[in-house]
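Mind having a look at this structure? Questions to follow.
With one protein chain withheld, the remaining protein chains of the complex are depicted in position.
This part shows subunit A:
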């Protein structure tokens, strides 16, 4: 059972997405969270001046599944077809640290008390990091909804924020989940569709090409970044083992030898920290992989609408030929065209702002990462220099 409070981390937390929570009329954050076995309970804190809400400031507990429900209902809402829907936060994954904790428990007998304590501390820190990360992505999800002119007015969003009881009743039952599965299948068919449909608008043509390519590249980059970060973490862990072993030797031995050894413990700091920086980059890439997917989804929907429109045209022509149901077909066609135009218009706006948002987020994140790398490398350097001096003076 772990809980955190994030007041100091608020600024650092919003690293993948920017310009959220600027509007004081609806301010959302997640100040606290509890982890009970597999379930994480987020405490969502809302401050609002909007009249649509009953109270101006309140808190509500929610689980991860509630977020998913909210996301899915928004996706299913027709009105939002022309908008980029913020990607759902991924499920909290404590498997990594949990497994390590398990292994540590098994190997407890083979290491000294200090080493065990240190490793336990490290693992707890790792656990905490995962925890903080998951809180952050959930928070960002809500903030994107609250800062979007359309989504913030969504009825379900309001329910999510206000309903003071458990949302379980409203969540997906098995049948609906199955439906969702089908939807994904249909989506991949859409991909074929989208590449096949002849695009009339130059803007969307460009976007399509760009997004398809970019999506695959960023997915790849994310995977590689994760691998690299994992390697770096392994190196950091090794340094831990080394410092533990060296401590044992130092405890056993005398003077010169011991001093030499104890100095080496400082080294683990170097790698530990470096891996934290890379985590930033990985997070950024991961987030944008999901976001790009959301943008692609928008394109799919539009392509679908276009296909529908073209189909309706064909139907109308057929009806005109046959001479019956013409009015109906005309109406249908008009609707499809309206839908398509609406999608195109809002789609264009969304995609343009998405572009800008992405560039800004990358910039901010890369700057932060670089500055932290420099800072920690300089720290390491001074530590190392100090150690070398101590050793040389003996």
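What we mean here is this: a residue touches a chain if its C-beta (ideal position, glycine included) is under 8 Å from a C-beta of that chain, and two chains touch if they have at least 3 such contacts; residues count from 1.
In the analysis below, contacts and distances are computed from a predicted model.
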{"item": "UniProt protein name of the chain not shown, from \"Sorting nexin-1\", \"Golgin A7 family, member Ba\", \"Palmitoyltransferase\" or \"Serine/threonine-protein phosphatase 2A 55 kDa regulatory subunit B\"", "value": "\"Sorting nexin-1\""}
{"item": "Residue, one of A:39, A:103, A:155 or A:227, that touches the chain absent here", "value": "A:227"}
{"item": "Positions on subunit A contacted by the hidden chain, ascending", "value": "210, 213-214, 217-218, 220-221, 224-225, 227-228, 230-232, 234-235, 238-239, 241-242, 244-246, 248-249, 252-253, 255-257, 260-261, 263-264, 267, 270, 355, 359, 362-363, 366-367, 370-371, 373-374, 377-378, 380-381, 384-385, 387-388, 391-392, 394"}
